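The other protein chains are all here in position, but one chain of the complex has been omitted.
Right after this comes chain A.
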Amino acid sequence: MKIADLYGRQLLSTEVPTELLQTAKGLTVRSAMKAEGNWVICNRCGSARPKSACALPGGVYYCAECIQLGRVSTTLSLISASEPNKFKKYDNDVLTWDGNLSDIQAQCSKNILTVFQQRKQHLLWAVTGAGKTEMLFEGLDWALGQGLRVAVASPRIDVCNELFPRFVEAFKNTEIQLLHGRNDSPYKYCQFTVCTTHQLLRFYEAFDVLIIDEVDAFPFAQNEGLLYAAKHAKKREGALLFLTATPGESLLKQIKTGRLGISYLPLRYHGHLLPTIKCKTTPSWKLKLKKEKLPNSLIFQIKLRLKKKIRFLLFVPHVEQLKQVQQILHKQLPGEKIVTVHAADEKRIEKVQMMRQNEINFLITTTILERGVTFPGIDVFVLGADDDVFSSAALVQIAGRVGRKIDRPTGDVIFWCGGYSKNVLEAIKQIRYVNRKGLILLKQRSTSDD
């Protein structure tokens, strides 16, 4: 290990070779945890717990929250070296992407550039399928050219894996690394990092520009430790940009109090509004499922789609229900190939690939396909949308799977729910809100064209 591996990092004293600890100059050593009264606070993830819930024998305490990245305890310290921004200068263009932005996208792209230049904290609320990644290029181009250290983080490994090649393609002259728990390549010091939000726990005042994609996704939204990590991974005066299609309550509150700037992109790249959610109430869908029945309207809609040759996704709340629904549909639709997929499914990637390649007409799934996947021209059905597993963000994301391609920019989103839950109403409200903003934008554009 070299000192360069510690620039902007925070590693546990057990992870750094003792030789380096003794010889290297300019290392900062902070205690890994601090005890306050009956509580101990982890200096890496910021979580606080009562001493009784995190004790080791012998008066030592540890943090169970971020244990997957190596156990932090009161006997250890965090080692870091301040970020010197030692990067090579560019001889030729930084940005090697030659695509075009639509005029709304270009406007947002300009906003992002100013956020980076003024080192602000900002939220970009862009609808699902707006083309967020492309809008980052201009800002990143500037930051990399200035010799700043940048990172794009996402809570999901799939999203990181999808973003990485796109950035490699767009910044061919920049060294980019991909960091996540399932990637074995070792850490190296470089200017551009694509990583999961968990990996940010290992950085300390490293990035001048930090972008967090899909802030509303699990586990970032539910885990305060990760927000803490994000705030500490960037330099104190660094810029922080959140990207989301479905901002949660805490983000919206920060906007209201003015701590966070916001810009909207209420239209998709093809200039169409989001498809709205239709709800059908079937209070007894759970009982019916037990009796091996599905709501008649659902079966009708499925048969209709199959007849019209429109493909669709059917979401159910829990893994156990996949099998039940599959069996019922087997009886209803003889000869149809019925495939289900869930998070722990070994053939998950193959099954999604089958759907991509038009080999199957529909896929029954749990929330794993809520984001990050694009199937052209599909409709979406949700059975039991009022279940707790569907957060309002998840429902908006699910609705956002529809109409992503220019050749079929609209489509149906139908929810079957026992009753209108808070999350369902919230999702409907959010879509209505951005559509209203989108409509205003469309009107402005048509008047300025005249």
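The criterion applied here is as follows: a residue touches a chain if its C-beta (ideal position, glycine included) is under 8 Å from a C-beta of that chain, and two chains touch if they have at least 3 such contacts; residues count from 1.
Everything that follows uses one rule, which is that contacts and distances are computed from a predicted model.
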{"item": "Options \"Tryptophan synthase beta chain\", \"PTS glucose transporter subunit IIA\", \"Phosphoribosyltransferase domain-containing protein\" or \"N-methylglutamate dehydrogenase subunit A\": UniProt name of the undisplayed chain", "value": "\"Phosphoribosyltransferase domain-containing protein\""}
{"item": "Residue of A:I3, A:I41, A:A55 or A:I255 in touch with the missing chain, whole complex considered", "value": "A:A55"}
{"item": "Omitted-chain contact residue, chosen from A:A4, A:V29 or A:A64", "value": "A:A64"}
{"item": "Contact set of chain A toward the excluded chain (per top definition)", "value": "14, 49, 53-58, 60, 62, 64, 67-68, 71, 73, 75"}
